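For reference, the structure I am asking about is given below.
Only one protein chain is missing from this complex, and each of the others stays in its spot.
Entry: subunit A
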């Protein structure tokens, strides 16, 4: 018996409903403007999306593990500023700039990690505090915008290898590595387990602190890398403006990708779709000649609608799963999961 309910395509689309919207958006805007799918336009979209993706990937892993990092905007600026200083210093070298920028970001991540995982403080509050504190530090480090970098450093933002822009290569690499991490390593499975139930994970002998700790450090380092890329693209690192509001962009992309804020759920494909959707939406509205104020209104509404659709399909998926459980349960066995626990009120007794 192979009904439509079991078809892999349907399951896939229910898991990633945004893909349908994404395709509709691309086709619709392409038909009405004819300029969406030009190489020049897509290059711009992909470059923007790449910077978001680099920071969004580790951040998404944190959210799947039930944590959050709101400090990525400030870490991004820190990465840009540190890289800028190195390039203006006596040891100006692009690789050193990148390494030191990432180290600075990792340091921010380390502080987040200690506060949130070792000391067990609320991740929301600690990373929100770090967002403000690090932003201040950025401006202390560089009261005046640094600009005019060596071509070797600019290559990071505007160069390309075999016709592919460097930021896109970096983002692809980050995404592939994260996908491998989630699918192929034990720690990747543990991320989900911790996100679903920290207590159950603890009682299963999983290192419930070590994994999020590492992810926080990675999140800081990758946000800073995104900052170095941005500085290289702009050929300037204005501490006050770099990555302003970036944490919300990252969070939006992640939520659009169907990753639940409550943890335990989500995939890298989701992040990819979320990041692309966000980039294409803004770009499409520009191409359609929507003025910037209306653009904000439209993209805000589109985001709420997209997240609503994601939530609705999530419900459908749950119901499909429940039905499957019922179909495959034996005739003599209990079928409905919740209902088959007649004494559940006594749990904990």
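Going forward, a residue touches a chain if its C-beta (ideal position, glycine included) is under 8 Å from a C-beta of that chain, and two chains touch if they have at least 3 such contacts; residues count from 1.
As a convention for this text, contacts and distances are computed from a predicted model.
Missing from the rendering is one chain, named in UniProt as "Ribose ABC transporter ATP-binding protein" (options: "Ribose ABC transporter ATP-binding protein", "sn-glycerol-3-phosphate transport system permease protein UgpA", "Aminomethyl transferase family protein" or "Spore germination protein").
Within the whole complex, the absent chain has one touching residue among A:26, A:169 or A:196, and that is A:196. The missing chain, though absent from the display, is touched by one residue of A:7, A:204, A:241 or A:291; that residue is A:204. The omitted chain makes contact with just one of the residues A:7, A:185 or A:241: A:185. For subunit A, the residues touching the chain absent from view are 183-186, 188-190, 192-193, 196-197, 199-207, 264-265, 321-322, 324-325, 328-337, 339-349.
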